[in-house]
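Only one protein chain is missing from this complex, and each of the others stays in its spot.
Showing chain A:
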Amino acid sequence: MPIVQVKRIAISDSPWPWLLPLIALLVVFTIYPLIYNIWLSFHEFAPATRGLKFVGFANWVQLWNDTRFWSALGVTFVYFAVALTLEIILGMAIALLLDAELPGFGVLRAVLSMTLVIPPAIAGMMFLLMEDPQFGVLPYLLGQFGLLDKSTPILATSSLALAGVLIAEIWQWTPFMVLIFMAGLRALPVEPYEAASIDGASSFQMFRRLTLPMMSKVIAVAVLLRGIDLFRVFDYVFVMTSGGPGTATYTVSLYAWQQTFSFLKWGYGATLSLTSLIIVMVMANLFIRIAKVRW
């Protein structure tokens, strides 16, 4: 109990010296590339002079008429929606399951977090071997259960390839969701549950009426973080399918990368990556508004 109340002094020192290194780095490495990208999108590589020439809006017109781009955008959206939905639902279910002090559950939670330290490119390779039609363990197991003909080349079948990639994605990132949700569950107050249980509420009712609303902020942050990353998926498709078969797993990021570095369409690659950036920014900002996420 303070006897003498000290009047709070006005702190007048400036924040800018503290923020300067951050601002300098962000300007050099995000604003400058952004401007460079915009500039590049109005140019194209000219093989004759081995330099850039101004092409006006040609890249943007090409983008509009490019069926491969639209199909890549479609694939990206499907990947995004399926992975996000499944990761949220599975993540929540597993978090609820493991959020108990039962023998060995501490070990289980630690084991689950192992998937986080595996580089996605390596995880992609792991699943590439495991889904191999000749000696892969996954077709074998699915075949044993009669779910799939065991010689089906999952990643080379256009209707299954995206699912094959999604298995790796969901395997690696569901545990991430579990950890986030479990932390959220731990932070919940117990009183509402006690009251509800006295009133005879079922556990499903408690989940609907208490857990979900109180967890909404945590869920929103998980959706935002994972959603941003999902939309720019690159590693898994690059190592597992390179976009194939056909265009079944071509995502916008992969398409942009390939246009730039394989086909030397520098300007068009920049146009594609810029489009991807605009879509992510618009979606993320809308989501932040709607879900009222604040830091």
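Note that in this section a contact is a pair of C-beta atoms (placed from the backbone, for glycine too) under 8 Å apart; a residue touches a chain by one contact, two chains touch by 3 or more; residues count from 1.
The rule is short, and it goes like this: contacts and distances are computed from a predicted model.
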Absent chain [UniProt protein name; select from "Electron transfer flavoprotein subunit alpha", "Acetolactate synthase small subunit", "LLM class flavin-dependent oxidoreductase" or "Carbohydrate ABC transporter permease"]: "Carbohydrate ABC transporter permease"
Given A:61, A:111 or A:286, the one touching the chain that is not displayed: A:111
Options A:126, A:148 or A:163, residue touching the unrepresented chain: A:126
Residues of chain A (touch criterion as defined above) contacting the omitted chain: 6, 8-9, 11, 13-15, 18-19, 21-22, 25-26, 29-30, 32-34, 36-37, 40, 94, 97-98, 100, 102-105, 108, 110-123, 125-127, 129-130, 134-137, 140, 171, 174-176, 179-180, 182-184, 187, 193, 197, 217-218, 221-222, 225, 228, 231-232, 234-235, 238-239, 252-253, 256-257, 260-261, 266, 269-270, 273-274, 276-277, 280-281, 284-285, 288, 293-295
